[in-house]
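Shown here: the complex without one of its protein chains, the others still in place.
Think of it as A and B in the order they're written, each chain with its own count starting at 1.
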Amino acid sequence: MSKKLISIFLFLLLIFSGIDSMAKQRFPKPEFEKKYTVPDTQIPASRALWLEYFDVFMLVICLSVVTWFVLKKRSRLGVLSVSVFSIIYFGFYRKGCVCAVGSMQNITLGLFNTEYHIPLTVIAFFIIPLLFTLFFGRTFCAGVCPLGAIQDIVALRSISLKKWVQAMLGLIPFVYLGLAILYAATSTDFVICRYDPFIGIYRLNASFLMFSIGAILLLMGIFIARPYCRFLCPYGVLLNWVSRISKKHLTITPAECIDCRLCEDSCPFGAIQIPTPEKIRENRFITVKRLMFFCIVIPLLIFLGGWTGSRFYENLSMVNLKVRLANELLMSKNEANESQSIEITTFKSQGKPEEKLYSEASVIVKQFYSGGWILGGFIGLVFGLTLAQLTFVHYQKGYTPNKGTCLSCGRCMDYCPVKKGEK
Amino acid sequence: MRQKIIIAVSLLLFFLVIYLITKDFFSNHAKNEENPTEYNLAKLRSIDSSQFCYKESRHFKLSMKGLNAIVIDSAYRIFIAGENEVQVLDSSLNKLLDFTTDSTADAIFFSNNKIYLAIQNHVEIYDMKGKRVQKRNPYLNSSFITSLVAENNRLYVADAANNVVLCYNEDGSLKSIIGKKDSLKGEQGFIIPSMYFDIALGQYNDLWIVNPGKHLLMNYNEKGDLRTSWGLASMQLEGFSGCCNPAQLAILPDGSFVTYEKGMERIKIYDQTGKYKCVVAGESDFNSKAINNFRLDAMVNDIATDLNGTVYVVDAVSDVVRMYVKK
Partner (left out) sequence: MNTTLRAGVVIGLCGVGTLLAKRTLNGKTVWQLDPSKCVQCGRCATSCVLTSSAVKCVHVYEICGYCDLCGGYLKPEVKDLNTAAENQLCPTSAIRRKFVEEPFFQYDIDEKLCIGCGKCVKGCGAFGNGSLQLQVRHNICVNCNQCSIAINCPADAFRRVPENNSNLLKGFTK
């Protein structure tokens, strides 16, 4: 019965297009006797295009200025002032969109979906901070990212966390990154944008959920500095990796470190690496044994993670609108007509064939299945590597910031008594 | 100690944030919420069953698609115009004639063994063998003919684009124009907001013209003088709803009027004096899934009557012809 109606509707669509050509939709204007001009329908223009390119220009300028402050001038005050400027310009004026953090999803969508046209400004917002980080360290995080800057401002009473707590929490950005890429690649949703905690503050307008997330993170940020940056930001994962091989990086001391230990507790983010005393050199044999242990454990973790991830592929895929609609349609076959949701009634009245929806939905669900494996495996790998990193001891001389997690804020530089040019 | 508490509380808050995000992400929110500003068309269009005085006797499909216009002659032959085609059936629905036309006819009439078709901006006349006898010139190139009737060697043509009814002689020359705006005579002209402009012959073969913008049915003599008019603008059953109704008109042998209103999608009977009597068909008769939506096209393309008082309705939704008889 429903099949017949569907074919009737398809047929009606044909008639509809036919009727257009029959000029039955021609509506003559009423003939007015008095002098009357029909008003024009106004179409207001959106923000000018050159202003979007100007944003990219401002991005480059701010990055250059903050990098200069961090590497050459070594001024915490300079970095702070750039942060404030970023909050005003990229935050309140541009309302936090488009930002580098979200641009990663657009890039993913562009790579997986050939029909998606990505604007040049978004590509620029993705690549430029990464390039700067590649050469100068995470100066983007220091003073340019509006999400980071607003958290940086409230980090007033920072308490340092234990190393293992920090490492475990540091896994969450990987999960977020994986989920964001998975959902962007399947054209489902832009997760990062949807749950951006601070955009509600910048728009001065937010739903209750968004406002609560933002407020909680800022409140927490007073004591545990930059929680979003360290434990949630998915772009931070990429910046972390890139920063590890950066050419130049922030150094605590302008010359050689004298081990005065004044900077030890100065980092609110726990990114300063303490020099290891000579006597804790490990037996080589034990190191090799530990390496072998991890060579077995890590692949196991990858497989375990992948398998777990694939178990959840149905739940993950339900976020996709097509899958959800297909599911509802299947379930509604048993229900009465009145209780159908508006999605079902609209879909039925549009006259699209049900089989097409089902086939599209099953393709997407298969994508989620393989995506689930990859995501789970990735998390497993990261978990294993984090564990490995915790057990290994870094051998180093002098106090240096961890090139990956240091956000180049420059607070530590003020603590160092060494003057430039000294030996 | 205090530091430990602060750390514990902060981490708790952090996981609260993560929990809120995941819960919101995977929940099926805002899907079945009530629309506070809903305009429930289904409720508005529903008609009480006691108002129905006609019931459907049968409906039939044709091999032709895109059924558009219909007329019944005194011998109960059914003339239907569809997509680029015209078919003639007898009262037992056997096909008598079938011929193609240049494009779909918007109106059809039969008189004096000739089939009159309204094709876009002009009139074409075919004989009962399916051959085109005449292709007349349009009144204006911009014309759009929505209805035509022939009576006593005169042909009345309703031009919806130019808001006039043209009266032609048998040879095709223009005799008079009804409804041309003339401030000296006080003639306001017909108000036609959308392309629905119907005319019909009354009980005494007098000319009835629908003025959809004013919700009036007007009776004219062939000179173009108004004899009488009636009509009421109202969403209730007694009146004509929307901006421009009735979209289609047919007149029963006893002089009662059959009107179709688009939008509200109802076919009603008014008596000879213009008083509302009862309902022939409502939206529920047309099997449409778009109960609470609107359709910018009407659900009914044309209505006609025969000498027995049967009402014929061209159902555009299902592309069938439905016949209604008195209950």
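Quick notes on this one:
Keep in mind that, in the parts below, a contact is a pair of C-beta atoms (placed from the backbone, for glycine too) under 8 Å apart; a residue touches a chain by one contact, two chains touch by 3 or more.
Here the structure is a predicted model, which means the values were calculated and not measured.
Across A:V60, A:V84 or A:I123, the single residue that touches the chain missing here is A:I123.
The omitted chain makes contact with just one of the residues A:I61, A:L77 or A:L111: A:L111.
Looking at chain B, the residues touching the absent chain are 30, 35-39, 41, 44, 188, 191, 193-194, 213-215, 233, 235-236, 241-244, 263-264, 293-294, 296.
By the touch rule set out above, chain A reaches the unshown chain at residues 25, 27, 29-30, 32-34, 36, 38-41, 43-47, 49, 52, 95, 97-98, 102, 105-107, 110-111, 114, 116-121, 123, 126-127, 130-131, 134-135, 189-190, 193-194, 203, 205-207, 242, 245-247, 321, 341-343, 346-347, 349-350.
Going forward, only the chains that are shown with their structure count from here on.
Rounded to a whole number, the gap between the C-alpha centres of chain A and chain B is 55 angstrom.
Touching chain A in their complex are the following residues of chain B: 3, 6-7, 10-11, 13-14, 16-18, 20-21, 24-26, 28, 31-32, 35, 65-66, 83, 103-104, 106, 120, 144, 161, 163, 181, 183, 189, 191-195, 287, 289-290, 292-293, 296-297, 316-319. Those residues of chain A lying in contact with chain B across their complex are 5, 8-9, 11-12, 15-16, 18-19, 22-28, 30-31, 33, 159, 161, 165, 169, 172, 191, 194-195, 197, 209, 212-213, 216-217, 219-220, 223-224, 227, 231, 315, 318-319, 324, 341-343, 345, 348-349.
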